[in-house]
Every structure is written in structure tokens, then in C-alpha cells.
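Shown below is the structure under consideration.
Every protein chain but one is kept in place in this view of the complex.
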Amino acid sequence: MKKILVIHGPNLNLLGKREPEVYGKITIDQINKKLKEIAMKNKVDLEVFQSNHEGEIVDKIGNAKKACTALLINPAAYTHTSVAIRDAILATDIPTVEVHLSNIYSREDFRHNSLIAPVAKGQISGFGLDSYIYGLEAAIKLAKGYENKT
Amino acid sequence: MKKILVIHGPNLNLLGKREPEVYGKITIDQINKKLKEIAMKNKVDLEVFQSNHEGEIVDKIGNAKKACTALLINPAAYTHTSVAIRDAILATDIPTVEVHLSNIYSREDFRHNSLIAPVAKGQISGFGLDSYIYGLEAAIKLAKGYENKT
Amino acid sequence: MKKILVIHGPNLNLLGKREPEVYGKITIDQINKKLKEIAMKNKVDLEVFQSNHEGEIVDKIGNAKKACTALLINPAAYTHTSVAIRDAILATDIPTVEVHLSNIYSREDFRHNSLIAPVAKGQISGFGLDSYIYGLEAAIKLAKGYENKT
Amino acid sequence: MKKILVIHGPNLNLLGKREPEVYGKITIDQINKKLKEIAMKNKVDLEVFQSNHEGEIVDKIGNAKKACTALLINPAAYTHTSVAIRDAILATDIPTVEVHLSNIYSREDFRHNSLIAPVAKGQISGFGLDSYIYGLEAAIKLAKGYENKT
Amino acid sequence: MKKILVIHGPNLNLLGKREPEVYGKITIDQINKKLKEIAMKNKVDLEVFQSNHEGEIVDKIGNAKKACTALLINPAAYTHTSVAIRDAILATDIPTVEVHLSNIYSREDFRHNSLIAPVAKGQISGFGLDSYIYGLEAAIKLAKGYENKT
Amino acid sequence: MKKILVIHGPNLNLLGKREPEVYGKITIDQINKKLKEIAMKNKVDLEVFQSNHEGEIVDKIGNAKKACTALLINPAAYTHTSVAIRDAILATDIPTVEVHLSNIYSREDFRHNSLIAPVAKGQISGFGLDSYIYGLEAAIKLAKGYENKT
Amino acid sequence: MKKILVIHGPNLNLLGKREPEVYGKITIDQINKKLKEIAMKNKVDLEVFQSNHEGEIVDKIGNAKKACTALLINPAAYTHTSVAIRDAILATDIPTVEVHLSNIYSREDFRHNSLIAPVAKGQISGFGLDSYIYGLEAAIKLAKGYENKT
Amino acid sequence: MKKILVIHGPNLNLLGKREPEVYGKITIDQINKKLKEIAMKNKVDLEVFQSNHEGEIVDKIGNAKKACTALLINPAAYTHTSVAIRDAILATDIPTVEVHLSNIYSREDFRHNSLIAPVAKGQISGFGLDSYIYGLEAAIKLAKGYENKT
Amino acid sequence: MKKILVIHGPNLNLLGKREPEVYGKITIDQINKKLKEIAMKNKVDLEVFQSNHEGEIVDKIGNAKKACTALLINPAAYTHTSVAIRDAILATDIPTVEVHLSNIYSREDFRHNSLIAPVAKGQISGFGLDSYIYGLEAAIKLAKGYENKT
Amino acid sequence: MKKILVIHGPNLNLLGKREPEVYGKITIDQINKKLKEIAMKNKVDLEVFQSNHEGEIVDKIGNAKKACTALLINPAAYTHTSVAIRDAILATDIPTVEVHLSNIYSREDFRHNSLIAPVAKGQISGFGLDSYIYGLEAAIKLAKGYENKT
Amino acid sequence: MKKILVIHGPNLNLLGKREPEVYGKITIDQINKKLKEIAMKNKVDLEVFQSNHEGEIVDKIGNAKKACTALLINPAAYTHTSVAIRDAILATDIPTVEVHLSNIYSREDFRHNSLIAPVAKGQISGFGLDSYIYGLEAAIKLAKGYENKT
Partner (left out) sequence: MKKILVIHGPNLNLLGKREPEVYGKITIDQINKKLKEIAMKNKVDLEVFQSNHEGEIVDKIGNAKKACTALLINPAAYTHTSVAIRDAILATDIPTVEVHLSNIYSREDFRHNSLIAPVAKGQISGFGLDSYIYGLEAAIKLAKGYENKT
């Protein structure tokens, strides 16, 4: 069975408590539960991982090379500062979908630039939980080898 | 019944013929057919519009104020140059979803900046036809008034 | 009798409905009615034109060369993006007054730069309907050939 | 009776003698005489002040808080360099109209940016004596509490 | 017979009347007449089109895909602002020659950058009518499939 | 009893040994001892933490949400590169005081910009041990709910 | 007895009246009273000076060379524009502490850069009255010759 | 008989051998032979010069003042770095045509800016040998004093 | 007898005491004495003025219009920030020589840009007292109407 | 015996598997084996360390202060983002050699700037395994105290 | 026998005399002697060339195309300004190693950017004579066709 790795970046463990006017009231557990339902329905395995450590995320992606066939990542703050995560995605060459709960383009200037986007297949930003849902659907198609340019 | 306006920006009439290595082989008619199926299933009306003219797109959005409750737009080249379309979205205040077939963040530098994104609810980029499908789903939720921050 | 051309740029047809906290509640018809009263009092002709199309505005200015002796323009969104309107003003060499309802200098950064201002005689920004009234008075003087440097 | 403060910035005492091809032949006394006629007709008081000293202008605005209900200012060279005058306007919170004799947007690059404009109600630039006249009319309305967004 | 599309951008309809010290006294009809003579001599068809509308130019190029084998374009003001025309050239993949009457590199800074040049085969700038003549000769060779790198 | 979290960023474990001409000869243990004396005198609890790991600092701040009522942080090198620490402060919304031993504004250019300062209550820079002492006093007031704008 | 010069920059005479949401309700007299108490307790002399004039502040610092052994300055708006005050501090070489009531780093971009900071011993920003209190304590230590790098 | 100076800049001696995918297979001797045929037909003299030395090119242009009536130059790498060649053209005031074999606007960013173009009459870029041919025709017209703005 | 105005900008009253490694040990009185000797020998009058106030310098230049035929100015810190002094020089149109004791181009970046230089006849920088001496000689020639371009 | 610390930065554990067209097929174990042979031959000790964690690398360098006399580091992605590693090198003051397998100057723009290089003795980039070999030789000389400026 | 060309750029003839604190005391003759020993040992020919002339270096590289199989270059000042040397390396396509005696990344800002590095195989900077030695070893491998990515 195909396996998809889901990575939640820094501070997403605080979801629901953190700035609800920006990120909503949903918690990370609720997101994960929803994602697992979708995975089950689509008959793919899901490995879920949250970390505040850039290095742990790099480790995780590096080790995923064999086991996982697609990556769904919300890099959060590391979106804008981590060349190491970008390099890990390049190095493992796993097809990657980047998601954001909030619309990063209507926030501070320094959040408008993503170091991850140029090495991802695509990016979804601004739809709260739905960003993850659409993102997982896209990742499943990538994992199954569907051509996303029809 | 809620009505959603779908706008395809400049050169999208050429889809399928235009740079297939970037945009895929799908045509605009095939996209529209797929979107209409989804709309029917979700019991919303769909108005579809393509134009190469910035002014016609501005007209269309301005006139949509009463009839439509959400906007799905692929602004194509006008993503990067049109303050007028941005202003039309602001002026009518219709909730808007921005979509792109290709990943605009892995292309030329001048395509990394969207004038539309800061006034949209969210943006989806890089998943070909699926960008439109996820986008329409998001627009339907906006039209029906679901809170997208759960 | 001298004739003055008044051009309202994109989205100004929505005036009164559009973002009233920025642009006020006045409609374009009310502005035009007021301008015509002033014109009548000053014994000048007035041609009024609104368009969301950059090309139509360029056409209009190009054709005004013979008939009109001054131009009053609120270029709205095209203020910041249209080299073509700037070139049309240069090409016809009609003395031009640029007006804005809101103070463009207290809004987003990209609204601080006007491509039109360097080729206009002067600019009035931030006084709502009064921006147009002062602007028309200035345009009338230009049309009548009064030296505005006393 | 409402009182309006008129401030002429640095070098405006030289008006009429200074670069007549840019600023015209009118003198500061002629401007002040004209402004006083308008004030009298509108039944408002006028205090006129010219200084080449940034600090004196800051003092003047700071002290105007109680006595004056609107400010008409031609900040001249300090338009582009004085955070202190900007702060004085913010601190006293008197509604302010910024005027310029010449069109600052068709001159050197460093004259295109105004530190004062973002804290003013509006700006008028390029109409010689008429810039002051329209500006005073706008200031009178502000002083009398007319809503300038109709 | 091979057909070449000639597009004249915004304000070129005013040629001869517009800023003669920059653009000369020649009219667009005189240019077209000269180009047609050359076409006839070279046994190629010529379609000539002038528009002030970015959208119409995009339409024209999009529709030219089948009928035309080369494009000669003076994008005028749209040289510096139109991603849509650039995308239309990319989308149709017709070999393109960019021409300018005046030397755009000795004019204002914002005229030094061409969005069209990177997708054209070559650019000719500064030789008045001769810019068009050399440009048409180059376009004819491209249409006939001559290798321009000898 | 109110509890205050003190975080020392990367390389501060080397204090006293590291570049004494920039940072002085004091060690981190001496700083902590002094801070604890002040805390005791003011009847607040103190938790002290040093880490070279961005992720551990983010973890620490995230977990402090319930236990601590103010944060005193010397982010050291992460001052200039960590959006994640900035986001952790925003997410937990604990009032924060930023301190630096040396004057970061008289050092290399890249040390002049702090990503933390905009989300802190205030910043103290350049007074060696005294930066921490003043900072702790400020943090104590914040913890006790004194209004720092008097 | 050591003497310390306290300089309040432009508009600080308006304190308490000026933008209370930014600067608080405290007046300059209350600040000075508090500072004098601290000075008395520490057995140092205090000279207090407020001016809206850049030149007067430069004069004051220039003349302080002999009489004063430390300088406490809130340069306010001149923080961002005055090379002359910076040069006066360099010229007299009196150890200097820079303070700000509000956190200049969470305000407009142009307030993030201090021309004074690189020539000061340290900077304190954002703690209202406490910024002055900590600043005076630091200035007293500098005046008494305590090494601030412990 | 009018004489035209043709200058080939650095590395053009390697033509035909150098990066044929960029510059084609033609050699400098073949270019010169073709240019001489055209010159003969037009009854103008041709002096041809190639150098890798910025100083020699400056010498050549400086000495051409009397003998030559037009200059055809492919400045190659010096296009982007030589103020000295620009000054030589200004100093001698010989009408100049700038040519490039490849389209410099579709290459690396640092090749998009020409220091020569603002002092040339016009520029031709991207047509291989034909760039030289059109350029020589333009230079001949300039040499014979034909007005190129018709 | 021709009269030359000499202006010493801010902090120059401190000369000899201020940073002797940058400005040397000479005092302003010694400079003035030397300048007066040269003036006497050349039979021109000299008015000498020092001020730390931008406004006073602007006043002085404005009033010099009739009495003085040349201006020698060391604008010191105002070199880099004063548009008002620049405008005063433009307004009075007195030929101006700018001098600096130290080499402003080997100091901090913000001292490399002079707002005064573009409106001066010339600039002398880096020769201590000799900068003034050469500068006065140049000013005398300008006052006497010698053409300095031989 | 002198000891040299070798640090491999993030993703280098993937070497041989990661983008072989950029980094080659060699594995980190093969590199380490080769480095140990050289160390043995030169009679120096070698400690080898790989980590994807910025904080662990900072820890390692901080702790190396006593034990190691030189540092050989391939900072990989942290080259471009880590002020903390730079500070660790400054703090411990161990002579450092920076190496890169690929030529970072022929890759993406954001890889052209190294935060580490200014605090290293030297940098070697682009020679694959040989970058490490030359780097170790240089580090051995630094460890043994040979003057590398002969 | 393979031949390697060694080029020493401008001012390297002064080595040993020039700024010994930056470049050391070694002379160019001593460097060349050492390089020749290594060449002999490796059985490769060495041609050594020093010039202060950009054009001569371009000539040399252009002529090396046939005779030499690798290039070792210290471009010195031309590192930062010469597009012509870059083009010569591209044109001849000889594998190139760039070396610098000093660490260019710890010097002035304008020395941080190399125009040569992107077209070289690799760069070695900061190891004095050893930069040349490592560089020659790398060049010999390139000349002999060893794959440097193992």
C-alpha cells in the first residue's frame, strides 16, 4: 500500500490555541483525524509528524525516501527560512504538496516568499482545514502516479 | 440557487494548444464540462466566462455583484499586472478563489508575485485541472457561507 | 465653445456601492451632474466617459485631440499600471488634470506611484467629490489658456 | 470663529525671485492677500506663517492644537525629509491639506515621495496660486466639519 | 503563400501627429504602404492590425496560430507592461520580431525594460521607418524558415 | 506566584569565553545568579533555559503558555533568522522583553534587523549584564500587569 | 558632582496629549520629576532640555562637552533623519544612552532605522516611562565610569 | 567617399568556434566579406577592426573622428561594462549603430543592460549575420545624412 | 568690491576638539583667519557664518541673494539630509563651491551621497584646511566671472 | 596529537542518493574513509560529525573549543541561513575551512551568498571529494600553526 | 603531454611588495617556481602568464583553445568586473579553476561577487600559496579527464 508522509511544521502543535483569528479553532488532532479518514477511503497509508525542529523535519524527509511515495507539508515558519528542508525535498525527490491554513499572501511581506514552493508540485493556501484536504487528495494522486496535467 | 462565476483569463482559450509541457493537453471546454458536473452535484449555478481583455473581466466582476455569491478566477497573465481586477474584487466584495494550472512559483521571477492573492480567500497553484476542481469546491463552500476556518 | 473631456477609469461605475469607507457614498451620476452644472456656469462643454477598458480610454484620448481643449481624468487602477494612457496624453498633448477621490498616499504602497502624474499639469487627491470640482476648475482655466503660474 | 493655520515652508519667502520657470512670478505676499480674501468671504480666521526652520514649524503646529481647526501647509523641501513635521501633524491631529505650487511628480526623483501626504487628508500639486486656493477651500470645509466623502 | 501578421500597438494610430520630435512625421498608413510593397516583392501575404487594446492584440495573436507563420510587432506602451501579450506569443509559438521607431534605451528608465524581447527572436530599435523595414525582412526569413544563425 | 521564563539563545553557553571584547567576561551562570536574586526580591518565580536549538526554544515557548506570565529572551543569532520563534511568541501571546548584551546596531549590517522586536513589548540592547537586569524588571512589571504606558 | 544631560526631541512637549494609544498619558513634566528623584538618590546632577529644533539639540550637545559626563536622549523623529545629532555625539564623545517610549520596531518601516544607535552605548525601546528610568540608570553608571560589559 | 568604421568587440575573433548554439557557425571573416560587398554596392568605404582590448577600441574610436562618418559596433562583453567606450562615442560624436548576433534580452540578466545603447542611434539584436547587415544599412544612411525619422 | 559668503555647517564650531583623527586639530577661527588673508590679497570681501541650524543656513543663503556673488559652503552633516539648503542655493542661484575637510568617500556609506553637489559648481573633499583654501580660490574666480572651463 | 573536527551539514547523509548530477555518486562514508587515511598519514586525529540540526552543529562547535585545533565544515544548506553557526565559529575562534562539493556560484542565486565564508580562513567549492581533500590539507596546516600566507 | 595555462591577473606582479598583511610576502616568481615543480612531478606542461591588461588575458585564453587542456586563473581585480574574461572562458570551453590568495569573502562588499565563478569548475579562496597548489592539482585532474564528482 502506498504511504504518504504528512509533516506539520513549527508551532502547529499549538493550533486552536494560537491566534484563532488567523488560524481558526481547529486542533492538529482534528486535522489528523480528518486526513486519516480520507487516507483510509483512498486506501493509502498515512504517517503523521509534527516538529518544531528544522533538523527533525530534514531527518524525517531524508528517511522517507524509501517508505513514502508522496509528501504533504505545512512548513509554517520554515516556509520562509529553511533552505535545508528545500534541499531535503530535492535530495529525496518525493513529490511534494505544500499547504497553508491561512492565506500567506495577505499577511506580512516576509511571509509572501516560500523557499519550498519552487520544489513542490503545487501549493494551496488560505482554506483552513480544506487546504489540508485538497492537499491530501493531490498527494494521493501523485502517490498513485496520476498525471496531474491531464 | 447560489450562482458562482468562473473567469478564465487571457490566453486560456488556447489551452491544450499552448505550451503543453507547462499547461498540459486539457482544453478549456473540458475544464468547463468538469466544473459544470461538480456544480450540478452541489446544486449551484455556474456562469463561465473567458476573455483576453482586462476591461471585460473588470466589467464582468463589477456586474456580478448582485447575481453571484462567489468567484473562481484564473487570472493568468493579469495575475501579475492588473490592479483593476484587484480593485473590482475589492469593490464587489465577492469571496474569491484564485487558481493556476501550473506552479507559478517554479517559473520566471515575475510570475511569483500575484496582485490578486492578497484580496482572495485563498490560492491553489500547480495541480492542472485539479487546481480548478479544488478551487470550485472551495468557492462552493464560500458561496454557501461555510466558515473555512472551521 | 471650449470642450473638456472627463474620463472616469475602471470600477468607478460601481461608485457608491464600492468600499464606501474608502470612496464615500456618492455615485458617478451624482458626480457627473455636479460637474455639468459647473461647466454650464463656466460656459464650457463637457463630454463624460467611463470605461473599465484601458484600450477604450486610450482610444478616447487619441480621438479627443481635435475636439477637446483639456482633459480631467481619474485613472483609478490604471494610474499605477498604464504606460499606454500616459503615452496617449503625451501624444495628444491636451493639458491634463489628474484627480483621485481618496488620498492615494495613505493607502497601499503600490498606489503611491502614479504613471500619469509626470505628464499631467497637476494632481488633486483625497477630497472626494471636491477633488473633481477643484480639478474641473483647474481644467477650465487650462482650456481657456489662463496661465496657472500667475 | 474657526481659525485656519497656513504654513509656508523653507525658501517660500523667496517666491517670485526663485526659479520663476518652476514656481512662477507670484510673491508670498500676493498669495497671502488672496488667501485672506477667501477666508474673509468664508468667515474664517487665518493665521499665516513662513519659516525656513523645521523646528519652528514643528513648534507652530504643536501650539496650534487649541486655536486652529485646520492646517494648510506647503512643506516645500521639508516634504521629503521631515519626520518631525509629520509627527507634529499626527500629535496635534488637526486635519491637514498639503499643497505644492509646482507638480512635484514631474521633477527630480527625490521630490516624488512626500512624508507628509500619508498623514494629510489630501494633496494638491501643480496649479500655482490655485493649489493654495483649492487647498484653502478644502481646509475650510474640514474646519467646518463637512464630510468630504459626501 | 506564407502570411505575416503586423501588429501596431497603442497610440500608433496617432503617428505623425504624436510627438514628432520623438517619432517623426511618418503616418501609420505610410508605414503600412511601404511594408506591403516589400511583402509583395518577397511574395508573402501581409495582415496589418492596429489596436489600443491589450486584449484585442492578445486575441489577434491567439487567432494567428494557424494562418500566420511570423509576427512583426511594435508593442509600443505594452512593451513594458503586458505579460498577456508575452504569453500570447509563447502560447502560439509564432516566430516574432519586435520593433521600435525610437531608441527606447535613450528615453525614460521605465522604457528600458521590454517584457516582449525575451520571447522574440530579435529586436530592432531606433531607426524610424527602417526599424519596420529591417524587421519585416527578418520576419520574412523566419517565415520562410531560413536559419538566422547562418 | 507569577513565573517568568528566561531564554538564552545560541552560543550564550560560551559566554565569558566568547569574544570578550564584544560580550564581556561575565558567564551565563553569573547572569542567572543575578537574575534569580532580583526575582526573589520581587517575589516572582524564574525558569531559566539555554539552548542552541531553534526548535527547542520554540518548544519551550509553546509549552510556557500556561505556566509563565512573561518571557525574557536574548535570542542571539536567532534574532535575525527565526520566524519560528517569532511565531511561537505570537502563538502563546506571552508578553515578551528582548535583550542583547552588545549594541546590535553598532555591529554588522545583518545584525541591525530583529525579527523578534516587532512582536516584543520592548527591546534593550548594549548594556551587558544591565540589559538583562533592566529587562527582567520590565518583564516583572508585565507579569504583574502594570501598564507600561503609565 | 557628575552631571547628566537629558534631551527630549521634537514633539515630546506634547506628551500626554499626543496619540495616547502610542505614547501613553504621561506628560514630560512627570517624566522629568521622576528622573530628578532618581538622580538625587544617585547623587548626580541632571540638566533637562526639550526642543523641536534639530539645531538647538546640536548646540546643546556641542556645549555639553565640558559640563556633562553622560547623555540620555530620546531623539524622537530626529532618530531617523539627523546626521547632525549623530555627528554632535561623535564630536563631543560623551557616552550616550538612546531611549524611546514606544517600540519603534513595531511601527512604520521608516521608524526601524536609527541613525543615533550606532554611536550610542545602548538603546532601550518600548517601555514607556520605564525606558527613561532604565536609561537614566545606565547613563549614571556610564557617568561614574562603571564598565558596562562587566 | 564616406567611410564607415566597423568594430568587433572581445572574443568575436573566436566566432564560429565559440558556443555555436548561441552565436552560430559563421566566422568573423565571413561577416566582414559580406559587409564589404554591401559597402561596395553602396559606394562607401569600410574599415574593419577587431580587438579584445577595451583601450584599443577607445583609441580606434577616438582616432576615427576625422576619417569616419558612421560607426557600426558589436561591443560584445564591453556592452555591459565599458563606460570608456560610451565616452569615446560621446566624445567623437560619430553616429553609431549597435548590433548583437544573439538576442541579449533572452540571456543572463547582466546582459540585459547596455551602456552603449543610450548613446547609439539604434540597436539591432538577435538576427545573427543579419544583425550586421541591417546595421550596416542603417549606418550607411546615417553616414549619408539621410534623416532616419522620415 | 565683490563679496563672498562662507558658511560652516553643524558641529564645525567644535573643530579642533572633535574627532581629531578625522578632522585634524585646526580650529574654525584659524580657518577663518586664513580665508580672510586670501580674500584680502584677492581684494574680495568675506562674510563668515557658522550655524548648527538648517533653517538659519537657509535664511542666510536666501538673504545673500543681493549682497554676495559666490558661496563657499561646508554643509557638514546637512550635506546628506538637507533638501532645504539645496533649494536655497537653487533659489538664489549664487555660484557655489562645496568643501569637506575629510574625504567623505572613505567614510560611512551614508556620507557618500551629497544632496548639495549636483547644484554646486564643484566639490573639494579630503584636504583639511587646503579644501577651504582651494575652495575659496575657486569661489573668487566664480565671483569675478572667470570661466572655469577655460 | 592535534585533533581536527569535520562537520557535514544537513542532507549530506543522503550523499550518493541525492541529486547525483549535482553532488556525484560518492557516499559520506567513502568521504570519511578517505579523510581518515589523510589524517593518519599526517598524524592528526579526526572527529567526524554529521547532523541535519543547526543546533547540534552549534553545540558541537561550542564544545570543540578545547579539544580541537581546526574545523573543516561543509555547512550545506546552513551556509546561506545560519547566523548561529557563524557565531559559534567566532565564539570558539577555531580556524575554519569551508568546503562545498558542488560549485555554489553556478547554482541558484540564493546559494551565492555564504554567511560562513567571512569568518572562515578560506573556502573551496566545486571539486567533489577533492574539495574535502584540499580542505583537510589546509585544516591540518592551520592546526599545526603553519602560516598560510608564506 | 597535456598543457595547463596559468594566468595571474592585474597587480599580481607586485606580489610580496603589495599589502603584505593581505597577500603575504611571497612573490610571483616563488609561486611560479612551486607550480612548475608540481607540474613536472605530474608530467604536465605549464605556461605561465601575468598581465594587468584585461584584453591581453582575453587574447591569451582565446589562443589557448588548441594548445591547453585546462586553465588555472587568479583573475584578481578582474574577478569582479570582467564579462570579457568570462566570455573568453565560455568561448574556448577550457575547464577552469579560479583561485584567490586572500579570502575574498571577508573583504569589501564589492569583492564578494565573482563574474568568473559561475563559468569555472570550482573556486579556491583564502589559502595563500596553497590556493594555487590545490588549484593546480584540481586543474591537472581536469586536464587528465578525471571525473571530479567521483
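We just call them A, B, C, D, E, F, G, H, I, J and K in the order they show up, numbering each chain from 1.
To be clear about the criterion, contacts are C-beta pairs under 8 Å (C-beta built on N, C-alpha and C of every residue); 3 or more make two chains touch, one makes a residue touch a chain.
For clarity, every value in this text was computed on a predicted model and none was experimentally measured.
J.: The complex has one chain that is not drawn here; which of the drawn chains does it touch?
T.: Over the full assembly, the chain not pictured touches H, I, K.
J.: Could you tell which one of I:11, I:52, I:82 or I:123 touches the chain left off the display?
T.: I:123
J.: Among H:82, H:103 or H:123, which residue is in touch with the absent chain?
T.: Of these options, the touching residue for the absent chain is H:82.
J.: Please pick, from K:13, K:30, K:63 or K:106, the residue that touches the omitted chain in the full complex.
T.: K:13
J.: Write the list of subunit K residues that the hidden chain touches.
T.: The missing chain touches subunit K at positions 9-11, 13-14, 17-19, 51-56, 76-78, 80-81, 110-111.
J.: By the contact criterion defined above, which parts of subunit I meet the unshown chain? Give residue numbers in ascending order.
T.: 23-26, 30, 101, 103, 105-106, 112-114, 117-131, 134, 137-138, 141, 147-150
J.: Take the complete complex as the reference. Which residues in subunit H touch the chain that isn't displayed?
T.: On the side of subunit H, residues 53-56, 58-59, 62, 65, 81-84, 86-88, 90-93, 115 touch the unshown chain.
By definition in this document, only the chains that are shown with their structure count from here on.
J.: Averaging over Cα atoms per chain, report the distance between subunit G and subunit H in Å.
T.: Inter-chain centre distance comes to 62 Å.
J.: Based only on mean CA positions, could you tell me how far subunit H sits from subunit J in angstrom?
T.: 49
J.: On a C-alpha centroid basis, what's the spacing between subunit E and subunit J, in Å?
T.: Roughly 55 Å separates the two chain centres.
J.: Multi-chain contacts only, two chains or more: what residues does subunit K have there?
T.: In subunit K, no residue touches two or more other chains.
J.: Which of the chains touch, listed as pairs?
T.: Touch list across chains, by label: A-B, A-F, A-J, B-C, B-E, C-D, C-E, D-G, D-I, E-H, F-G, F-J, G-I, H-K, J-K.
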